[in-house]
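What you see is the complex with one protein chain gone and the rest in place.
And now, chain A:
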């Protein structure tokens, strides 16, 4: 047990070295100052107001899939130059209701 309990980590060996414990029957009073900020830096920098991506996960995945498809097909389209116009992915998916 002794080995488990020894050697407690220490950031500053002086911390708590002069602690005078209060009477345990009467609770300690810790009344820090209440913070009442009036400065303008409570507002974050304009680029650090974070919002969530507006696109739904499902839409995002569909876009991604179409993009992936497009990417994987591009080499093929370079070989088969003719008649590929019809096989372009529909870019209007965003408008179609899901």
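Methods note: a contact is a pair of C-beta atoms (placed from the backbone, for glycine too) under 8 Å apart; a residue touches a chain by one contact, two chains touch by 3 or more; residues count from 1.
Following the convention adopted for this analysis, contacts and distances are computed from a predicted model.
The protein name that UniProt records for the chain not on display, among "DNA damage-binding protein 1", "Ciliary neurotrophic factor receptor subunit alpha", "1-aminocyclopropane-1-carboxylate synthase" or "Septin-10 isoform X3", is "DNA damage-binding protein 1".
In the full complex, chain A touches the hidden chain at residues 1-2, 4-6, 8-22, 24, 27-45, 47-53, 57, 60, 64.
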